[in-house]
Structure formats: C-alpha cells, structure tokens
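The other protein chains are all here in position, but one chain of the complex has been omitted.
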Amino acid sequence: MKRGLFIALALVLFLALVPGVFAQKVTVWCWDPNFNVYAMKQAADVYNKTHPNVQIDIVDMAQDIEAKVSAGLQAGGAGLPDIALFQDFRIEQFLHDYPDAFVDLKAAGVDYSKFAAYKVGPMQVGSKIYGIPFDTGSTGLWLRTDYLKAAGLNPDSYAGKNLKWSDVVKFGVTVKAKTGKPLLAWQSDNFDMLRIVVQSTGGQFFKPDGSLNLRSDAFKKSISLFKDLNDKGLLYSVVGWSDWINAINSDQSAGFLNAIWMVGTVKSRPQNAGKYMIIPTPLIEGVSGAANASNNGGSSWYVFSSSSNKAAAVDFLKSVWATSTPDTLAFYNTILKGAGAMGTFLPSQSGSNYTARDEFFYKSQPVFKDFATWMAKVPVLKYTPNYVPMRTAVANAVQNYFQGKLSSVDDTIAAAEAEYKQVMGE
Amino acid sequence: MALRGAYERYLNRFGWWCVAPSVLFFSIFYAYPILSSLYYVTRRWKGATNTFIGLGNFIRMARDNVFLEAVGHNFIFMIIQVPIMVFLALLLAVLLNQGIKSFRGGLRLAIFLPSVTSLVVVSVLFRVLLQTNGFLNNVMLGGHFIASPIGWLSDAFWAKVTIILALTWRWTGYNMVFFLVGLQSLDPQIFEAAEVDGASKVRQFFTITVPLLVPIILFSAVTSTSGTMQLIEEPNILTFQGGPSNATMTAALYIYRQAFFINFDFGYATSMSYVVVIISGILAAIQLRLLGGERATR
Partner (left out) sequence: MTVARRWTPGRILMWLVLLGSAVASVFPFYWMLNGTTLNPNDVLRGILAPGGDFLSNWKLATTTYNLPLFFTNSLVIALGTVVFGVVINSMAAFGFEKYRSRARDRVFGILLLTLILPQIAVVIPMFKMFSFFKLLNTRLAIALPSVMSVFIIFFLRQNFKLFPTEIMEAARVDGASELAIFVRIVAPSMRASFASAAIYMFIAQWNAYLWPLITILNDAIKTLPIAMASVMQAYTIQYGALMVIVCVSTLPVLILFLTMQKQFVAGLLGSVK
C-alpha cells in the first residue's frame, strides 16, 4: 500500500515538473465576433505554436461586458476573466475607481515606445501603464458608390479628397433626391458620430480641470451640422447598435461615418463587395485646428489582478502583441486584412497589407493605407473618467433637440450639462 | 385554546418549528439586506472606495432630474396602465362568465396565455414587433390607419405607450382569471333579481358586480401597483435602457444603472432604493385604506 502511494506521488510530481503537462487556461472577454474575437483567435494560434498547452478561451460578452466587469470588480474579482478588452474611452473610469484591479504591464517588461503614443495615454496612471494597446479607431466617411452613381454623381471625383461638410451636404441632398436614400445611418441614442466630428476639430469635451466644456465653438458647430443633416432628411435614424448595423447592411442608407473597425462588419455581407468607398473624414469649417481625420473607439487589452493565471496571461499578451517576431508581425498583417484590425504596434505597420489594395472595396481602394495616413493626423481627445455619463447626457439632449423638444443648440447644451450634473451628483 | 400546560406548550413549540425556516429565510434575504443597506445610504461609493457623506445622497436625489422623472414615469405607468388593465380584465371576466356560453374555456385560455411568459420574452417579442419598419407599423400602414410609421421605440411619447401596451398584454389575462374566480362565487340570484327589476346589463355591472368584487379588485390593484413600481425588464430590454432619452426610465432601472454602469455608486443606488420602498409602502397603505375601507363598511 505504501509503495503504491509512493509511486503515485512520484508520478504526480514528475508530471508536475515536466513543463506544461497540465494545461493552463487563460480566459479572455471581448466583443464583436468579426473583429476582436477573430483577432484574439489569431493571436492565440500564434501563441499556441510555442506554448501548446496554454488554452486560450475567448468569450464574446457583447455589450454585457462592462456591467459584468464592474459587478465582478465590486465582488472583489469573482467571475472575472484573466484578460479583458476595454474601450479606450472607458478604461480611465475603471482605472480611477478600481486602482488595484489591473496588472501593471510596464513593470512586467512591456516596451511602450513601440506603441502609438495616443493609445498609451489613457492607460497610464502615474508611472504605471496597464494595458496592451490594440486597435486604432481611425475614421472615414464610408460611401456607397452604387447610390452615388444612381444619383448621377461620379464617385471618382470624391475619392481621396479632403472635403468640407458643406460639400458633403450638397451631394447628400442630391443622393436623397434621386435615390431616396439618406446619406448617413444615424444611431440616435449613441453619441459617437457627434464625437467623431468634435474630435476632428481638435475640440475637447472636458477642460483640463475635469469640468465640462460643452460650450465650445467646435461643439456648437458640430451639433448644428447634424441638425442640418437631420432637417434635410440625410440621416436614417435607428435606435440601438444592432439596428444601426442592420440598417447599413440592409441598404437603408447611402453610407455612414465611422471607423476602420467597421471593415469586418461590412465584409461580412457579401453583397457589399465592390460598393464601398471611404474618403477622409470631412472638415468642419471655421474652427482652427480642424483636420480631415478623427478617431472613434479603439480598445486595449488588460489583465486583472484577480486572475489566477496572471503569468500566462501577461506572457501571452507580451509575446504576441508587444514583441516583434516574424510570426507576430505576420499576425498583425493577417488581422488587418481579415478584419480591418489595424493595430497600433508601430513595427507592424510595415506589413504588406498596410499598403495593399483591397479588392472588396470600390476600385480596390487601399483602405488600410488610407486609414493609416489619416491616423497620423488625428487630433488627440482626452477622455477623463467621466466620459460615459457625459456622452449619455449629450446623446439624450441631442435626441430631444432633433425631436423638437429643445429649440436651439444652446438649449441642447444646457440640457446636456444639466443631466450630466444630476447623474454625477454635482 | 382550552388546553393548558405542557401539551399546549408542545403545540406552540411545534408551531414555531414550522415557521422557523421561513422566518430564517426572511431574516437573511429580506431583513438583513434592508437593514444593512442603511450602511450604504450615508456613503458615497466610487468603485472600490467609499466616503461618509451623511444625508448627501438624499440631497443629490432631490436635485437629480433623471431620478425624479424616472419616478414620475413609474407613476404615469401606474396611473394609466393599472386602471385600464383592471377594467379590461374585469370586463373580459364578466363577458366570459355571463355573456357567452360557448368557447369559454378556449377564450379564457387564450387570454391567460401571456401570463406564463417571462417579462424578458415580452420585451423581446414586442421589441421585434414594434420596430419602425416592423410588423405592427406595416400592418397599420397597410390598413391605412396611419400615414407614416410610428416610432414606437424611438419617440418619447410612443415609447411610453409601448411599455403600457406590453404590460397590459402581459397581465390582463392573469388578473382576469382572478376576477373569473371571484365572479363564480357570486350568487346568480342577485343578478336575476336585478334583471327582473329592469336593470340593464351595464347597470348591473357597475352597481352589483364591481362592489361585490372589491376585495379582488383591491388585490389586483395592489399587486399591479407594486409591479409598476418595480418595472425594470421592459424599460431595459424593450426600450433600450430607459430610452429614448430617458423617456421610459424607471426608478428600478436607474438604480441598477447607477450601481453597475454609470458611477458604480452603491451608496446612491441604495439611497434611491429606500425612497422607492417608502413610496411603495405609502401607495399600498393608501390603496388598502381606500378600497379596504369600503369592505369594512358593508
């Protein structure tokens, strides 16, 4: 009996000592099957080549993710994964409210000089840096060339041009008149399109001291622009993210204003092939510092301190996402073509797909080259921890303005400020 | 009790043993949470840290239009939906009970069916049916009832109507069955006598049926009111988290969002919960007084 026990014990010890016989599991929470899940899977494949016994489990949490993360953090880490994806505009609030919840990756040896500086900003608190930057949200104006043509316009005359919004409104009106399609799909309960325009002007939503900055010229001009678009019937209004996607992919509008990460969604519908053309984000006139470029979204990966597999998680992120090897560079190249996921890992930008033409788009436009060019011009936007209540308040006020419940831009701004103060308890 | 002494004490002890588990559950899952939340009420939470702020949360609540409007919405739903539904349920019960002889079972079953669905299912189904380019709009456009699609989910007014529609659909059958049961316990001779006296069916309804069914109406009203004060599934799923622009935000939903989405402020959320509890209590007391009092006087 004793001998049997001894042998069993020895066997167990032997197995434990032999590196990696016991499979380790790293759980990752993210969203968007065509984009983030896909990218993570590619990364997992690369990692599994050298670490075959680390099982990387990717869970699509959709829009649940922030509620579940906050519930888990409130519960001291219960139910949380090892790695989670956070949108850049959201992370500051989490870092601020839960200072010990994330692993300091700078201390773990990640070289942040290899990442685009504007991505590192939101994830840095003092001397600690917490995340691995992922994708850029470089934006453009996406147009359906088939509807342009049907309206008697020549798409080539707009390709690559730095247009002003007034130009866009003009041809938008023509498209609406001739084809009945509104130019832009607009998610009325979401503030992102407005944000894109504001950011393109270099405007900020918050002053350096953290207080609201909604009375700026840039913001007022942006709201007026959308009111104008709405009044001219150029916005196809839907409620809810999924319905916005649905509207685009069921031909309800002649285009939309959003970021590079829509590539995966647009490509997921075969009928979109050859129809889409992307031009630089239009310019708001009369605001100094305005550019034909903006950013919407972009996320980064974070490791939770409560993770039971911290070492494996950190190593995975570091070695695949933050280190240059032929395999990792190939990985960044693949996800660019496959999902439009343009990473902000600077060494990866020499990949072939970054300059290649993409046959899915109108006249094989080299969309990634364009987005990368525009990305370099994006004015920086400071989020602050209070970004989310602000954007909800603004979205609500703008919705009311469009429905006629508020009568002017100033009233809209006042309403947004009022709601923000009440929700924040100031 | 006629018995005294050891036997009586044994019975008494047994009685306590019977109710003990339920009292234990009550203490752990109702009493303790309510009492412990007093701790949170005086604090402001910000994620992992909290600070003492005395009555600050209540002052904040008084100035928080979103909260005040949310409570207002609860009241709007309550004042409009509950009477409509109770009346409809009563009407259907009377029609089924006294109006028709055939198909009674089938119709009763059909109207009761929505009550077995979860509120999540109701929200999902109605959200699909009430899309701007969805079924209901298509039917109404086709039948020329309306000229352009109604924004059931995107317009502030219609979104409230949508919630009321969903609630009525879900709960009318449930309450109808209660009324049916009550009606069946009424003595048909009363009605026959009234008929002989020349009272019309409508008059009979208002002067005989309704007063006799007051206890059930009270039960219906109290539970429905309590339900509308707790409304969370419909505004969250059907109208997208209280939209559009907080037009259908309810107290419970706002509390949930403050705790888990917006600010992670459990202190503020708990304070609002307290206020909601007090409001519910007052409403129940009023209803008991109003409707229960009538019963006592007869």
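Note that the chains are named A and B in the order they appear, and that numbering of residues resets to 1 at the start of each chain.
Here, a contact is a pair of C-beta atoms (placed from the backbone, for glycine too) under 8 Å apart; a residue touches a chain by one contact, two chains touch by 3 or more.
Because the structure is predicted, anything quoted here is derived from the model rather than measured.
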Which listed residue, B:Val19, B:Ile146, B:Ile190 or B:Leu290, touches the chain dropped from view?
B:Val19
Contact with the hidden chain, among A:Asp64, A:Asp156 or A:Glu359, goes to A:Asp64
Taking the full complex into account, find the residue in B:Leu119, B:Ile150, B:Ala221 or B:Ile262 that is in contact with the omitted chain.
B:Leu119
For the chain that got dropped from the picture, name the residues of chain A it touches.
31-34, 59-60, 62-64, 68, 71-72, 74-76, 78-81, 241-242, 245-246, 250, 265
Name, in rising order, the residues on chain B that touch the hidden chain in the full complex.
10-12, 14-19, 21-23, 25-26, 29-30, 32-34, 36-37, 40, 88, 91-92, 95-96, 99-101, 106-107, 109-114, 116-121, 124-129, 131, 133-136, 138-139, 169, 172-173, 177-178, 181-182, 184-185, 201, 216, 219, 222-223, 226, 229-230, 232-233, 236-237, 251-252, 255-256, 259-260, 266, 269-270, 273-274, 276-277, 280-281, 283-284
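The criterion applied here is as follows: only the chains that are shown with their structure count from here on.
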Across the complex, what residues on chain A touch chain B?
66-67, 70-71, 73-74, 94, 96-101, 188-189, 237-240, 243, 388-389, 392, 395-397, 399-400, 403, 405, 418-419, 422-425
Which chain B residues qualify as touching chain A in the complex?
44, 46-49, 60, 63-67, 131-132, 153-156, 240, 243-246, 258, 260-266, 268
